[in-house]
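Sharing a structure below in structure tokens format, with a few things to ask.
Only a single protein chain was left out; the remaining protein chains are all shown in position.
Residue numbering begins at 1 within each chain, and the chains themselves are lettered A, B and C in the order written.
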Amino acid sequence: MIGTGILKGLAETARNFFLSYVSKDRLTTVQYPEQRLPQIEAARNFPFLVYDGAEWDAGMRCVACQICEKECPPKCIFIEKSKDKKPDAVGKPQFYPARFDIDISVCMSCQICVEVCPFDAIKMDVEFDLPTDDRFAGLMLDRHKLSKSNEYYHEIHPTEATAVDTALDAERAKAAAAKAAAAAPKPASPAATAASAASTPKPTEGESK
Amino acid sequence: MIVAAVNAGSVDQVFVLAKHALLARTPDALQPLASAIISIIPLLVVFPSLFAITTVLERKGLGRMQNRLGPNRVGPFGLLQPAADGIKALIKEDVVPAAADQLVHFFAPVIFVAAAFVAYAVLPIGRNMVLVNLNAGVLFFFAVGSVVELSVFMAGWSSRSKYSLLGAMRAIAQMISYEVPLVLASVPAIMQAGSLSTVDIVNAQAGYTGIWPHWYLFTPWGIVGFGLFLIAATAESNRSPFDLPEGESEIIAGYFIEYSGFKFALFFLAEYLGMFATSALGITLFLGGWSAPLGISLFTVVPSYIWFFAKLLGFICFFIWIRGTLPRLRMDQLMGFAWKFILPMALLNIFVTGLWRFLPASPLNSIRWIVCAAVLAAPCVVLSMSLKQKKKLLIRTYHFAE
Amino acid sequence: MTATFLILAAITVAGTAAAMGLRNAVHCVLALTAGFAGLAGLYLYLGAQFVGFTQIMVYVGAVAILAVFAVMMTHNPGEPEEIFSRFWVWGAVIAGAVFLTLARAIRLAFAPADATPATPAPSTTVQQIGDALMHRYVLPLEIIGLLLTAALIGAVIIAMDPKDDPTLEEDAE
Partner (left out) sequence: MTPLEGCLLLSALLFAIGLAGTVTRRNAILVLIGIELMLNAANLNFIALWRYGPHPEALTGIMFTIFSIAVAAAEAAVGLALILAAYRHFRTTNLDRMNRLKG
């Protein structure tokens, strides 16, 4: 018959209209600022820095290698290497970022920084609710604002975080074993680490200038 | 019964009496001016308020049809949303494109809104409540409606933007194509009433057989005419499914994309005012204007203007319902529908109205009914079958449309 | 000679003069609609309601739109921008002479003494017009209907490009 399709459609919308007042589970949307849907595990938005332990300053995994800064397509990462060194997750003395800023107004959420990070220090966050009344300084996140604990990482991406932790633990165990093995011939090991640490920063510094 | 009628009369005429009382206090020299102002101001207040109510109603209704809540943040149940929108439109910057034709760009929304308001002059919104009872009222309405096309062109052309121009071209093509069936669909009612005056047309539909009103809707040509009028009115007011001129997903907002702030709001207002005006004309022509739908004292007691606005609200809800249901047409479907289906049907409808008038009414009313309905139904079925697309489409499944 | 008449006459003359004098053809057509609207107002002022509304409907709603479409379809950006013909002086002189002749004839026809008494506007209802159309003028009406149909078909056929798809249609009133 003519027009049955239209009538069917009208009946459907009418049913939606009235039943949406009756059954609450028809309402597919939530009242956003108060209610939030749980994020799916693969969700990603802007990068953050992972730290281990309780203190963000001490446990930061980032060693300021500046690979992410170089790889970042829109160039939204700004890193300043520290002058001194701190022991990293494995226990090796490393540089740390004296300054680590991400301009999230520029960031395009491509996740390349995460892919290239050899230290599993930068990961993607699920936080998308970042409104601010200052569109320049407010969207320039410094290293304090960026750093989130490993527990938080487990919370938002459990599978991924477990895999990362397993890998890190394996590495730590390897490093501990190596340390134990190297404990006997004492003078060799610090000299080697110092030499490797001294050789790496030079080219990067030259490039960053 | 008589007491009730008298009471109803006084409530019914309260605005008319108030106007006369006010006029009696003004000096004689100022009376024509005062009379005009007193009559115009309510129109200028009531219909924009109706527009404000309709915007929130539309957004909430559409939301519910899509299993959403709709606006619910500003005020209780989001009812103050139009106020927030209005303030936003007022304080927004008024951007005029640098290449725009300044004068034409400025006058387009002004003419649009003016034309939309002027159309209300001939619409009777209650018993004795019409601004001017023009002898050629319906013609006036359509003449004013044709000015809208020009303002649409002015808006689209003066913006110097391809989206605007495309939107304007689409809008004009659509409005011209659907103005013809709109006028032709109104002709039967005019023929039957024997007058172009809106007041006379309403009066011709007054009265009841038993409790059944003499609306033109309850005749075979009235049903068809009303249906065609409704379709053409939807297209004429650029509403979904005929919203190609605006087509948010393709040409963003059509001819008024380069307008911002208050001018944009004016276009929005004028579109809705045009929709109300066309609906009001449909009510006047086919639904007996302000008369009560059933001739029982419970209904006739209710003041006439309340019936008018109830019918108008019904129209608005129907338009919202349609908008929530039907997807947008394609341009060739739109034009084909206007010229291949609506136009022939409207012409046939005029013929049937003539037939209705000249067939004897008194002894064989049901035979007259059947003959006219058959003359209309057969070509309608044939036309729609021949225009139907013979495409096999896959069945789509929805989450809640089981 | 009331103020209403003068205002309407001013709108009409200004609109039509602008329509004939402006550079941009679209502006010309828009100014022309203002002139036609003023003319419609004059018809209303003279008591010819039906004709006034018909004027708006036909000229503003149809002819102006048609002209605007034609202007836009024939716009040639590379063309030299000369809006008046080489002999525009002669044209202006002829038009001026025609106006002066007509004006003089009109002035002479009305002697200052015979001021016609102001008659009330004749009340013409649409019903009377319809009766006249259907009885006395039924043959012209039929001829006009035929003419309009012929013009519609003719306009479509003339404007149709033979190279284009013959299913293309144009709206012509």
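Methods note: contacts are C-beta pairs under 8 Å (C-beta built on N, C-alpha and C of every residue); 3 or more make two chains touch, one makes a residue touch a chain.
Everything numeric here is computed off the predicted structure, so don't read it as measured data.
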Open item on the list: Checking the contacts here: which visible chains does the omitted one touch?
Closed with: C
Task: Hidden partner chain, residues of subunit C it touches - done: 1-2, 5, 9, 12-13, 16-17, 19-21, 25, 28-29, 32, 35-36, 39, 42-43, 46-48, 50-51, 54-55, 58-59, 62-63, 66-67, 69-71, 73-74, 76, 79, 82-88, 90-92, 94-96, 98-99, 102-103, 106-107, 110, 115-116, 118-119, 121-122, 124, 128-129, 132-133, 137, 140, 144, 147-148, 150-152, 154-156, 158-159, 161, 170, 172-173
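Heads up, the rule we're going with is that only the chains that are shown with their structure count from here on.
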TODO: State which chain is most central when centres are taken as means of Cα atoms.
DONE: B
- [ ] Averaged over CA atoms, how far is the centre of subunit B from the centre of subunit C? Could you give it in whole Å?
- [x] 30
Open item on the list: Counting only Cα atoms for the centres, state how far subunit A is from subunit C in Å.
Closed with: 72
Open item on the list: Nearest whole angstrom, what separates the Cα centre of subunit A from the Cα centre of subunit B?
Closed with: 56
Task: Interface residues, subunit B side, partner subunit C - complex - done: 101, 104, 134-136, 139-140, 142-147, 149-150, 153-154, 157, 172-173, 176-177, 179, 194-197, 335, 339
Open item on the list: With touch defined as at the start, can you tell me which subunit A residues reach subunit B in the complex?
Closed with: 2-3, 6, 9-10, 12-14, 16-17, 20-21, 26-29, 31
TODO: State the interface residues of subunit C toward subunit B in the complex, per the touch definition above.
DONE: 26-27, 30, 33, 49-50, 53-54, 56-57, 60-62, 64-65, 68-69, 72, 125-127, 169, 171
